[in-house]
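All protein chains of the complex are present and in place, except for one that has been dropped.
What follows is chain A.
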Amino acid sequence: MPRKICENCNERAACVLRYDRSILCRECFCRVFEEEVHQTITKYELFKPGQKVAIGASGGKDSAVLMQVMKILNERYNYGLTLYLLSIDEGISGYRDHSLEEVKFHSNNYGLELKILSYKDLYNWSMDEIVAVAGRKSNCTFCGVFRRQALDRGAWQLGVDIVATGHNGDDVAETVLMNMLRGDVGRLSRCTAITTADDPSGIPRVKPLKYQYEAEIVKYARHSKVRYFSTECTYAPGAHRGHIREYLRAATKIRPHVVLDIIKAGESFEVKDGVKLPIKSRCTRCDYISSQPVCKACLLLEGLNTGRPLLGIGKTKEGRVKKYKTIKIESGEKCGKTDDCCSKEKEKKCEINDDEIETCGNPAAGLQAKDLEKLSIAAEASDLF
């Protein structure tokens, strides 16, 4: 069976099947990928000459590919940009520590200045410590909220004009579907924007890879020999986004254009006049942008430091994590699960009262209100705000 020839150059053997079913050789695919990103950058005017751009670098495939593509395009088309790398260390052992090694490699390889900020330094909590007290159900909320602020602070410290993140088409499509499932109109109207320009520090963020498929980013990384850390976050399993990701993967098999179609549908929405949306104001504690008097990050931190790790998450107002213990059922006693006693059950769950809860061992838990002063992180960085 004769080998297929690249549909672009008609010379070399094809080895890459794209989402639109076209087949290209390695060189043409990499070139086409870079050109598509370049078209996105020029069409939406993401950068201006002379700007300083911080690339959010996690060490994963998206940011690694973004670093390489930005470097190549900056030189090829004379964007005139000064590139930096900005990394956030969430403190997830076995995951983030390894991925940061990749970021350091890229920093040396491309000759780009690297800044790393850690949750421990900023908030006095690492993600491992947070998950230990809050459980694994809402850990993505903590991580996402804290990382957003951390990126802004890092960008300020670097003195850059724009932050570029590696969010790809699949990420944007998943976000559209997530916001639809939750009926979150405010986020739905904003989540497809390629540039966000409403940060309090005045540093907008852009997504140059917005129209690139995640699978194509992986292919580009492989064919361009880009090093990246490929392990999934330790705390990712069970996240709500995982279900939507499964739907999107199944939908892409049925109809490959579905990712771009969802993005297109999301871009066509706007909120009707008269619909009540949260009003942007500033946090009374750290001055970060917030729709509430106290921003989410400060609320979550307060919860962590006062032994109420679920404060600001879900419906539990007190913010306490419910803990259960399993006790044996005495013979003849009903398990309480059904009307009829199911004698097969040997154990039942009972909620532990507050006075029975053992301490989690975290020295930061149960801090008094006066200690919260130490947590006004933004006050320390008086040069930031």
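One rule holds for everything that comes next: contacts are C-beta pairs under 8 Å (C-beta built on N, C-alpha and C of every residue); 3 or more make two chains touch, one makes a residue touch a chain; residues count from 1.
FYI, contacts and distances are computed from a predicted model.
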| item | value |
| --- | --- |
| Omitted chain (choose from "Nicastrin", "EF-hand calcium binding domain 2", "Oidioi.mRNA.OKI2018_I69.XSR.g16452.t1.cds" or "THO complex subunit 7 homolog") - UniProt protein name | "Oidioi.mRNA.OKI2018_I69.XSR.g16452.t1.cds" |
| Touching the absent chain when the full complex is considered, from A:R18, A:R190, A:R227 or A:K264 | A:K264 |
| Contact with the hidden chain (one of A:P49, A:G94, A:G111 or A:G183) | A:G183 |
| For chain A, the residues touching the chain missing from this view | 176-177, 180-183, 185, 188-189, 240, 243, 247, 250-251, 254-255, 257-258, 260-262, 264-272, 275, 338-339 |
